[in-house]
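In this view, the complex is presented without one of its protein chains, the others remaining in place.
Chain lettering (A and B) follows the sequence in which the chains are written, and residue indices restart at 1 in each chain.
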Amino acid sequence: MGYAEKIWASIEAIRTARPFVLSVTNNVVTNLTANVLLALGASPAMTHAAPDAAELAGLAGAVVLNMGTPQQAYVESMLAAGRAANAAGVPVIFDPVAAGASAYRAQVALELLAAVDMAVVRGNASEILFLAGGVSNARGVDARDEAAAAVDGARRLAEKLSCVVCVSGAVDYVTGGASVLAVAGGVAMMTRVTGLGCAATALTGAFAAVSGDMLEASAFAMAAMGVAGEIAFEGSPGPGTFAVRFLDALYGLDLAGIEGRLRLSVQ
Amino acid sequence: MGYAEKIWASIEAIRTARPFVLSVTNNVVTNLTANVLLALGASPAMTHAAPDAAELAGLAGAVVLNMGTPQQAYVESMLAAGRAANAAGVPVIFDPVAAGASAYRAQVALELLAAVDMAVVRGNASEILFLAGGVSNARGVDARDEAAAAVDGARRLAEKLSCVVCVSGAVDYVTGGASVLAVAGGVAMMTRVTGLGCAATALTGAFAAVSGDMLEASAFAMAAMGVAGEIAFEGSPGPGTFAVRFLDALYGLDLAGIEGRLRLSVQ
Partner (left out) sequence: MGYAEKIWASIEAIRTARPFVLSVTNNVVTNLTANVLLALGASPAMTHAAPDAAELAGLAGAVVLNMGTPQQAYVESMLAAGRAANAAGVPVIFDPVAAGASAYRAQVALELLAAVDMAVVRGNASEILFLAGGVSNARGVDARDEAAAAVDGARRLAEKLSCVVCVSGAVDYVTGGASVLAVAGGVAMMTRVTGLGCAATALTGAFAAVSGDMLEASAFAMAAMGVAGEIAFEGSPGPGTFAVRFLDALYGLDLAGIEGRLRLSVQ
């Protein structure tokens, strides 16, 4: 079975099983996060109360932690959900939004990584490089080296945390430390809609809930994002229409659409 | 005057009076809740600060309490708004989102029901059955019995709380304990957009603000949701477009559209 068929099988599994994905996420993207999960076929729930998070996490197919607006109640809820998920063997997907942008965020990210075993960490190059500890090397790289630096950082972070790391960009790279899956595709318009990075993390949770292979779950989520983004972009005059059609495209994904657009390769 | 005419008269009253509906709601649906109220013609306001909630509730035509993301500040604001609304004779509409999903949520729901006299409680079958105390009976019912179980639970809860209870599903049932109004209609796509249940609760607040009859206000809100949902569904390729058209349809509701689609009956 090729990758397109495997992605399609995972989407069919999500649509059938409707896995419960619990998100403790930032208050900019709650609505879009729930809607992308519903569009793909999963069952989303959200909370920002620590005791509620701890209870619900154990019942979930996957738990998504996103530190985009890290006020105290949210951090406590992420910790509670993450620990409960670990105890119950539920995979935890972490989005370290702007982890290196402030000392406060850096501390939140490190506290979460110290307390919770992540199954997947998904971020952009600067977030992943910050967590990998390669910040000084990353600054000043020219465009040709950016992808190489990102892959290197993802590998280092994956080894450090013993988890899968996905670094997203024009090409997304997913690695558990050894082999690397590269997912090309998507459109630049995706950067003009807030929360589509967070949506990729949430979809990783949906794929993780129906798969035992976190490397593939991460790559398949990025592939679904890219394919839906390309479909949505056709004829969209701007980011408003694009965001609407993106949900329609996720909802309407089929095997032919994936086969026609997928650019996933092992590096 | 038939039900279609009465619903239309209520909508005209909302468009003219623009009643102020105060919501203390969860942070996934704030935006959609405000937009459905604006689309129908009401004036929404939101708060999550207890002293603010207490002051604004007394000025409102209706107060909507929704425990979807029940962090502490939200619970305190729901309590403050509910008590102030009770003191001022303003109807309170309660949405017990996922009340039975965790012990924490169960406690929040019971605390709110103990402290605040609700005019209407609107939820899905599992939420209403949980609050009615019929959980064990409800589990394991087959599909034929589900509607009957929901109606029975709604009746029990309505008698317990001395209020109107609306249990929503493929058919919505509204009861004050004795007679039952059944509202059929709507489309399954409504379950693929986050917050449309919460939107139904918010619209119940708008109808309650222009009506003294909570039974009719609840049923009319569900009818408006269903009619707008059916109109929005025509030609929508997925949940993104559907959600956009749903707001357009609420905004454009007219008597002919309601007459042509309404399926409201007394049971």
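Brief remarks on what is shown
The rule is simple: a contact is a pair of C-beta atoms (placed from the backbone, for glycine too) under 8 Å apart; a residue touches a chain by one contact, two chains touch by 3 or more.
All values reported here derive from a predicted model rather than from experimental measurement.
Check B:A9, B:A45, B:A184 or B:L255 against the missing chain and you find that the one touching it is B:A45. Per the touch definition above, the residue from B:R156, B:R245 or B:R261 contacting the chain not shown is B:R245. Within the complete assembly, A:N26 is the residue of A:N26, A:S43, A:N66 or A:N86 that touches the hidden chain.
Although one chain is not shown, part of chain A still touches it, namely residues 26-29, 31-32, 68-73, 98, 101-105, 191-195, 236-241, 243-244.
Although one chain is not displayed, its contacts with chain B can still be listed: residues 27, 30-31, 34-35, 38-39, 44-49, 51-52, 55-56, 59, 73, 77, 243-252.
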